[in-house]
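The complex appears here minus one protein chain, its other protein chains still in place.
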Amino acid sequence: MNKVKDHLLQGILWISAILTIVILVTIIGFIFLKGYKLMNISFIFGDYSPTGGGGIWPMIITTIYTIMISLVIATPIGVFAAVYLQEYAKQGRLVRMIRFATESLTGIPSIIYGLFGAVFFVATLNFGMSIISASLTLTIIILPVVIRTTEEALKTVPQSYREGSLALGTTKLQTLLKVILPSAVPGILSGIILSMGRIIGESAAIFLTAGTVAALPEGIFSSARTLTVHSYLVTQEAGDIELASAIGIVLIVIIFVLNLTATYISNKLNKAD
Amino acid sequence: DNEDSSNARYTLSISGSTSVGPLAEKLAEKYEQQSKINIEINQVGSSAGITNSIKGVSEIGMSSRDLTEEEIASGLKETIIAYDGIVVVTHPSNKVGDLTIEEVKDIFTGKVKNWKQLGGDDMEIVVVSREDGSGSRDAFQEIVGYSSSELIKSALIASGNGNIKNTVATNKHAVGFISFEYIDDTVQPVKINGVEATTKNVLNQSYRLSRPFLFVYKMENLSKEGQSFIDFILSPEGQKIVSDAGIIPLK
Amino acid sequence: MKTAVQLPKNNSFQPQNNKNAKISVHNFNLFYGEKQALFDISLDINEKEITALIGPSGCGKSTFLRSINRMNDLIDNVKVSGEIFIDNENIYRSNDVIKLRTKVGMVFQKPNLFPMSIYDNVAYGPRMHGIKNKKVLNHIVEESLRGAAIWDEVKDRLKSSALGLSGGQQQRVCIARAIAMKPEVILMDEPTSALDPISTLKVEELLSQMKENYTIVIVTHNMQQAARVSDRTAFFLNGEVIEYDTTDTIFSVPKDKRTEEYITGRFG
Amino acid sequence: MKTAVQLPKNNSFQPQNNKNAKISVHNFNLFYGEKQALFDISLDINEKEITALIGPSGCGKSTFLRSINRMNDLIDNVKVSGEIFIDNENIYRSNDVIKLRTKVGMVFQKPNLFPMSIYDNVAYGPRMHGIKNKKVLNHIVEESLRGAAIWDEVKDRLKSSALGLSGGQQQRVCIARAIAMKPEVILMDEPTSALDPISTLKVEELLSQMKENYTIVIVTHNMQQAARVSDRTAFFLNGEVIEYDTTDTIFSVPKDKRTEEYITGRFG
Partner (left out) sequence: MSGFMEKSNRRKYFLEKLSGKLFLICAFISVISLALIISFVFFKGFRPFVAEGYNFIQFLLGYDWVPGEGHFGVFPMIVTSLYATIGALIIGVPIGLFTAVFLAEIAPKPIVKILSPAVQLLAGIPSVLFGVFGLAVIVPFLQNYLGLAKGQSLIAVIIVLAIMMLPTIVTVSETAIRSVPQSYREGSLALGVSEMRTIFKVVIPAAKSGIMAAIVLGMGRAIGETMAVILVAGNSLMIPTSLTDSVRPLTTNIALEMGYAAGIHQEMLFATGIVLFSFILILNFILAKISAKGGQ
């Protein structure tokens, strides 16, 4: 009887995993099948041309810019915020409030972030439609993910590590930097990877704040177009699924490389394990 | 190609409609070659573009819808730079290839629910419309003669020409409307009152489904570079680019 | 300072007004939330002696030990009253817990090495206190591991993870990590409970050597160990100190019947 | 079956061809990756006896103990060779580890209670094996906690988290959790190392009682404990069994010099 149940449970796990794999393969397969024909050197490294046949190099650069800047801003803020909530704050009203705020941020549709960013960063702070406005908007979007995943990672660091370190007369900060955060790296990393996904996948929040200028950005105050915004525009107006899919392939490769890099860095940080 | 652009070059910022955007990009590409300015085009939607031009975030806004009274009151001026033809499209397998304006109205208001009633196969009609506020939709409804509240409730709403096209292309029951420039062989254009949807027929006014593309700006924000770009668009050279792009020139 | 202290009411012994007292505890109470775990503890712990804390499981030995370096601060809802003086400084008044914990090292009941290499575990404390010179660190690490009777077993695998060690090995590396800081006081919570007799002997020898320089407080379940290594012994029961005296007295002529019962039930 | 077994080469003793053998180990080797931790272990463990495993820290006692219920399966890169028979069944051939582990209970070196209430921890095993009746469960929980000499301390807080207990209390609840399953064999990895003498005594009494029904294998650092409770003792050194004999023999006339050295260095 128990055995039957066990097999059943195991079956459920396998089926779920297989479903996930099927979904993955279908989607990625779809994107590759639809998009591979457009792939060539000049498509990737060429400049954009509004009359067609151009490449997507400016969008690739813009995408990388946006990811880097958003992560550089959001990761420390998010990790530190999680550290505050988990390691410093007395668990109480304040913490619950911050946590609630953070979680409520996750469900706001990106178009609202975009409109907010357009009013706040673009107009009020006068950053203009620019990569920096978009990155700041994206920072708000991904903060909840970074904060929450980091918090969870911190929770799993055994209390005995903290005790062991503090008992040696180290400060909380030292304990945090040398013992706690390194042990939490895998969790933080998964948050960062998810955030990269969120940044890459975003369109509405970006085109309202960075615009859609299809040229190589001259700096972080330039308007620019990310790959996803590009694929959004070509789907929306031209309905060009092949082009959107080709952009999808490029994005998948970018994410793949970034994830590998992130994992590599985390292994480096964690080498004693 | 902006690589050789130096700081000395003037940057003209334009933002707005995603339907006007592609055309504006093509015009800008040509104009940048002969003038000494940079043109930044941001396709963020008509309303955002209009707001940007009112707030001075952009010098010129692009709109595919008419300005509201409020917007005009805030001092915006408009210039029509081209016309956009609108065509009713069905799935390529659909046998119905010609409709009267009345029939189109009956379809979109739900009076006619089956293609059989229009001489097609016995199957349900799936209506695909643009979203509320869309310039194409406003123009289409006005010319065909029904209001938003008359639109059949079960109509699918798609944002943008591309999404309508893809929706119709993947559903043999469907009927929708898109701009001329997006027509390709994945969908089938329908004649209206026997008249084919062509630029020529729009210009000779035998085909009635069209609406204007606008540039909007506040006079006090418009630089001489901005003015000369508008002048370029209205010139024969500019209008040739318009018609090459599959869009209807002014004359 | 001593004069200001009220004498405890419930306890059957009097604090000794010893000038040597390194640690002096007065009417110390500790609560885990509502639950009181320590009741009116008062005792003096002498400098350069070994003081053993004995008593049945759950009587509050670890809790008391952790009060001496304010490790209980980390637990939510812990409340304390009363005073603990170290070198005549009230440790619950001073805000310098770093100084306190640098001065007062600790070895925990469960080994709690960090997920780092053995070397990095031992070098952790000194590094955090600013020592960067490789040679000096190497020296400290070797000396400490030798001191904890574990050098020979790990010298070839200093760079491999400390978590791959056996339980007893881990405990000794914990001791090494604590003594690497050269504290003045060392608190040890059953440091040899996971050790084999030989390692235990080595650690006990180490304790006797260290006594010359350090003040040591040790929790142990092992009566013989308490008898063998300690100078004074405190017997805890249900969060109270029942008796505190020289080890000889406790083990030969205990004053309290409960102490005697506990001791004579002995066999460890 | 026995005849097929090759006699060990390196070891100084011969397995006893004992009909009573509950557990029979033949030429058992274990590797952590490249590193060999157990070398050619061969010994028979008798039914309804207590067998003690002694030896210095890191010699492989825990590793061997964990081989008997195949707990080492969980560690990556562990490779074994040789055989272990329980009730004449080769446990490394059979795939029914659940049956094996139901039959062979275990108490770990570090207490490892689940983050549940005390009650749920003890009731966990029986529940998972299908017992749902509240009364029966209550009975099992009480009996097991009493058996582990912890009932009185926890009877008023059965529903509160097991993780708030002191180290020794946790260890006894672990014992209770293991005996709640009424296994045939119980493996105990230093079960009393964190216990005070009285609890230790109680657990030892319990062991003696349980001996009537169960086969017990216990790792201990405490020579007296080994001498006191066990029928047979195996002395491990560097992953080998140096000597295995009746406890009397081991402690009075050990055959191997190293055993003698270890025993006489005794003091626990």
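The letters A, B, C and D name the chains in turn, as written, and every chain counts its residues from 1.
Keep this in mind: a residue touches a chain if its C-beta (ideal position, glycine included) is under 8 Å from a C-beta of that chain, and two chains touch if they have at least 3 such contacts.
These numbers were taken from a predicted model, which means no experiment stands behind them.
Chemist: As a test of the contact rule: which chains in view would the missing one touch?
Modeler: A, B, C, D
Chemist: Using the touch definition up top, pick the residue from A:181, A:196, A:216 or A:238 that touches the left-out chain.
Modeler: A:196
Chemist: Just name the one of A:71, A:214 or A:244 that touches the chain not displayed here.
Modeler: Considering all chains, including the one not shown, the answer is A:244.
Chemist: Have a look at A:60, A:122, A:179 or A:204 and name the one touching the chain we're not showing.
Modeler: Of the listed residues, the one touching the omitted chain is A:204.
Chemist: Touching the hidden chain in the full complex, which residues of chain C are there? Just list them.
Modeler: 95-96, 98-99, 102-103, 125-126, 129-131, 181-184
Chemist: Suppose we count only contacts with the excluded chain; which residues of chain B make the list?
Modeler: Where chain B meets the chain not shown: residues 18, 44-48, 50, 65, 68, 70-71, 123-124, 126, 131-135, 147-149, 153-159, 163, 166-167, 170-171, 173-174.
Chemist: Name, in rising order, the residues on chain D that touch the hidden chain in the full complex.
Modeler: On the side of chain D, residues 69, 71, 74, 97-103, 105-106, 108, 110, 112-116, 124-125, 128-129, 174, 177-178, 181, 183 touch the unshown chain.
Everything below uses one rule, namely that only the chains that are shown with their structure count from here on.
Chemist: Ranked by contacting C-beta pairs, which pair of chains comes out on top?
Modeler: Contact tally peaks for the chain pair C-D.
Chemist: Roughly how far is chain B from chain C, going centre to centre by Cα mean, in whole Å?
Modeler: 81
Chemist: Compute the distance, rounded to whole Å, between the mean C-alpha positions of chain A and chain D.
Modeler: A distance of 49 Å separates the two centres.
Chemist: Multi-chain contacts in chain C: which residues touch at least two other chains?
Modeler: In chain C, the residues touching two or more other chains are 110.
Chemist: Quick check on chain B: which residues sit in contact with 2+ other chains?
Modeler: Where chain B is concerned, no single residue meets two or more other chains.
Chemist: Chain A touches which residues of chain B in the complex?
Modeler: 1-3, 5, 13, 15, 18-19, 21-22, 25-26, 28-29, 40-44, 48, 55, 57, 159-166, 169, 182
Chemist: For the complex, which residues does chain D have touching chain C?
Modeler: Chain D residues touching chain C: 32, 54-59, 62, 109-110, 153, 164-169, 172, 190, 193-201, 221-224, 228, 262, 265-268.
Chemist: Please give the residue numbers of chain A that touch chain C in the complex, ascending.
Modeler: Going by the criterion above, the answer is residues 90-91, 158-171, 174, 178-179, 182-183, 272-273.
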